[in-house]
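Below is one structure, written out as structure tokens; the observations come after it.
Only one protein chain is missing; all other protein chains are in place.
Going in written order, the chains are labelled A and B, and every chain counts its residues from 1.
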Amino acid sequence: MPKLGDLKKGEKGKIVDVSSREIPMKLLEMGCLPGNSVRLIQQAPFQGPIYLEVNGSYVAIRKETAKLIEIELSK
Amino acid sequence: MELNIQNILVITSLILAIIFLVRKFSPKKTKGNCSNKDCGCN
Partner (left out) sequence: MSKQIKVALIGNPNTGKTSIFNSLTGLNQKIANYPGVTVEKKEGVCRLSRGTKAHIFDLPGTYSLNASSMDENLVVELLLNKNHKDFPDLAIIVSDVENLKRNLILFTQVKDLEIPTVLAINMSDRMKYKGIELKIEKLEKELDTKIILTTNRSKEWVGDIKNLIENYKDLSSKIFLDTSVIEPEYFNNLKKIFPNQKLYKLWVVICQDVNFSNVSRQEIENSDFEIKSTSEIKRLQQKETIKRYQLINNILKEGQIIDSSKAQGFRAKIDKILTHKIFGYLIFLMVLMAIFQSIYEWASVPMDLIDSSFASLADWIKINFPSGAMTNLLADGIITGIGGIVIFIPQIAFLFMFISILEESGYMSRVVFLTDKTMQKFGLSGKSVVPLISGVACAIPAIMATRNIESWKERLITILVTPFMTCAARLPVYLIIIALVIPDEKIFGLNYQAIALMSLYIIGFVTALLSSLVLTKILKIKKRSIFVMEMPNYKFPRIKDVFYTVFEKSKSFVVEAGKIILAISVILWVLATNGIGDRFENPRNYINENVQEISQEEIQALEASIKLESSFIGYIGKGIEPLFKPLGYDWKIGIGIITSFAAREVFVGTLAVIYNIDNYDDSVGKKEEIKNIMARETDSNGNKIFTLASGISLLLFYAFAMQCMSTLAIVKKETNSWKWPILQFIIMTTLAYFISLISFQILS
């Protein structure tokens, strides 16, 4: 299953699973929940944080967290 | 030091200044906000 951390700039996906304990609640409250679509807007240099649009919210998270979120790629 | 009004004023200011500083910097009990654990997240 692809992970949110695998998305490339401009790509979109649909969130499938966020059950890992390491994912902060705050991210879920921002709308990062199963079923919602997500788009990668920008990737900071040197594997830095990623800048996402999810459920109408704009949020930046670290790669480590993004690798815990399972998604489904959409075209 | 003779006692005239100016000297009395100086002594009063001195006492006030000392009281202020002592009260300002004497450690008082404060309620903590955060325990020493990983409070930044849940």
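Keep this in mind: a contact is a pair of C-beta atoms (placed from the backbone, for glycine too) under 8 Å apart; a residue touches a chain by one contact, two chains touch by 3 or more.
All values derive from a computational prediction rather than experimental measurement.
Asker: So which bits of chain A touch the chain we can't see?
Answerer: Missing-chain contacts on chain A: residues 18-19, 21-22, 24-31, 33-34, 41-42, 44-49, 51, 55-62, 64-65.
Asker: Just the residue numbers, please: which parts of chain B touch the chain that's not shown?
Answerer: Answer for chain B: residues 1, 4-7, 9-10, 13-14, 16-18, 20-21, 24-25, 28, 30-42 touch the chain left out.
The rule is simple: only the chains that are shown with their structure count from here on.
Asker: Could you work out how far the Cα centre of chain A sits from that of chain B, in whole Å?
Answerer: The mean C-alpha positions of chain A and chain B differ by 50 Å.
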